[in-house]
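What follows is a set of notes on a single structure, which appears directly below.
Showing chain A:
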Amino acid sequence: MFRRTHWKTVFAAAIATSMASTAFAAGTLRYATVGEPPSLDQHVVTSDLSTTIAHHMFEGLYTFDASNSPVPLLAESDRLEDDGRTIVITLRQGVTFHNGTDMTSADVVASLKRWGEFGSRGSLLFSNVDSIEATGDHEVTLRLKQPFGPWKNLLAFINGGPAIYPASVMEGAGKEPIAPENYIGTGPYRFGEWQPNRHVELVRFDDYDSPEGEPNGYGGARKAEFDALRFIPVPDVGTRVSGLQAGDYDYAETIPGDLFDALDASPDVTTILNGGPIFGLVFLNSKEGPLKENFALRRAIQTAINKTPALQVAIGPEKLWRANGSFMPQGNVWYTESGAENFSKGDAAAARELAKEAGYNGEPIKFMVSTNYPFHYDTAIVYTKQLAQAGFNIDLQVYDWATLIKKRGEPDQWDLFFTHHGFVPDPILISVMNPTYPGWWTTPEKTELAEKFTASADPAERQKLWGELQALIYEQVPTMKTGDVYTYNIASPELKGLGEATLIWPHFWNVSK
Partner candidate 1 sequence: MLGYALRRLLTLVPTLLAASLLVFLFVHLIPGDPAAVLLGDSATPEEIASLTRELGLDQPLYTQYLLWLGNVLQGDLGTSIFFRIPVTAVIADGAETSILLALMTMVWIVILGVPIGVVAASYRGTWVDQVTSGGAMLFASVPTFWLGLYLILIFSVTLGWLPSSGYPSIRDTGGLANLRYLLLPSFTLAAPNAALIIRLVRASMLDVQREDHVRTARAKGLAPWKVSVKHVFRNALIAVAAAFGFTFAALVSEAVVTETVFSLPGIGRLVVQSILRRDYPVIQGVILVIVVLYMVINLLVDLAYARLDPRVSLK
Partner candidate 2 sequence: MTRPNTDASDLLLDMRGLTLGVATPDGILPVVQDLSLSLSTGETLGIVGESGCGKSLTSLAIMGLLEGTPVRVLAGEIFFRGRDLLRLSPRERRAIMGNEMSMIFQEPMTSLNPVYRIGDQIIEAIREHRPMSRRAARDRALELLTMVRIPDPAGRIDSFPHQLSGGQRQRVMIAMALAGSPRLLIADEPTTALDVTVQAQILKLIVELQKDTGMGVMLISHDLGVIAETCDRIAVMYRGRVVETAGARELFQDMRHPYTRGLLDSIPEADEDVDRLSAIPGRVPTLDETITGCAFHPRCARAGAGCDSDQPALTAFAPTHFARCHYPLEPDA
């Protein structure tokens, strides 16, 4: 008897759902992601996808406004003392964690400590930090070894950055990402569920305490309009596009450039350009192999490459790329053309000459690239050809991404490898600046300049120093930038409040449908 009723119910429910399927979706944003995110723990994970999801959940002390300047988020205000050696941050009061507890300075200190010790970008700041302590219920004091310019940018950059977790979660947390049951933050959405392979779902946090002010970039008031945000892994790009066109998703990320014109023209699809471009990087091995300390040979390689055909092939429409040698995009405060005249010479003859002078005798140069990102591979194919024309013996080694990032950690395995870099608001965050990042660029010239760069708190001086650093990059060639790529996402035209462009990661507070 029970069984019969049961099936009737199920059947009735089935009919009801099939009829009400649109109603079911209305309060939920369906976002087609490129894949499954790794952990959402922002301290240790630097995946952009992870941040796209997590920054609805976790907040830092600061965030960026539309002009990429840091503005307070969980912080209320700050003051510098002792010539910039002491930073006192006052926290906003009345902020509640998703587990219902109030956020206090103890939580902030615990979070920053774990981030400083184990976080991906924590050491950038904490190598300069002497101590951090709670100097009041809602006041935190950082004491630095010396003045450190980019501190606020580092605290505002949530990707691999200092998200604030409750102190209870931070207890015993190490390098290993924290587990989903501990995804407790302060953001407008809280963790709902993670069905592996299926979706990550965030649900609206009803007790959210929003910062004040007009929304500006990631700053200002945040309002969760959706009941839930559902991030659905759709690794096949064709399926992401057709799924959005068919109305199965509201938003789909990372769409191939070649489809831009058609999608942009389609009334059923809104295209959203990313404001901050990403750029490909070819790292050169500074630790071992033929390129070690042979800057002339590196410059020869740099000279052989013309970046434009690769961008044409790999990206497509000219609107979506710039053959820009500056590591920061045009219009950004950090933009500089210093050294960039060597960006894209594409002079095979000169390169051949330079290589000869550098003592190059056709030794094989191992170039690692992954097929997981088609634009890496496409670009590498073009470069390989250009390098071959200039007489370089390139041994192109194609791996999947997981193998490549393993191998690049072993200095004897490679001479060149291809990766890409997301937009960052401060050059200090660019991976080549990190002396332990594969490539291991640690020449005395670089170390000296970098020290000056981080020590300065004066914006003008820092900009000037960055210009010198960029010139040094073009001279010592620890890495080669391939040009700016403006990726774009697509959305259903029904979504309101998306804005013209994405700042860094798409965000869905103040967005509705």
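As a working rule, a residue touches a chain if its C-beta (ideal position, glycine included) is under 8 Å from a C-beta of that chain, and two chains touch if they have at least 3 such contacts; residues count from 1.
In picking the candidates, the idea was that all candidates are chains of the complex that A comes from, given by their letters.
Please read all numbers here as calculations on a predicted model, not as lab measurements.
S.K.: Hey, among 1 or 2, which one's touching chain A in this complex?
M.R.: In this complex, among candidates 1 or 2, chain A touches 1.
S.K.: In the complex formed with candidate 1, which residues of chain A make contact?
M.R.: So the residues of chain A in touch with candidate 1 come to 10-11, 13-18, 21, 24, 32, 35-36, 38-39, 44-47, 50, 118, 120-121, 160, 174-177, 179-180, 194-199, 232-236, 238-240, 242-243, 245-249, 372, 399-403, 405-407, 409, 419-421, 431, 434, 436-438.
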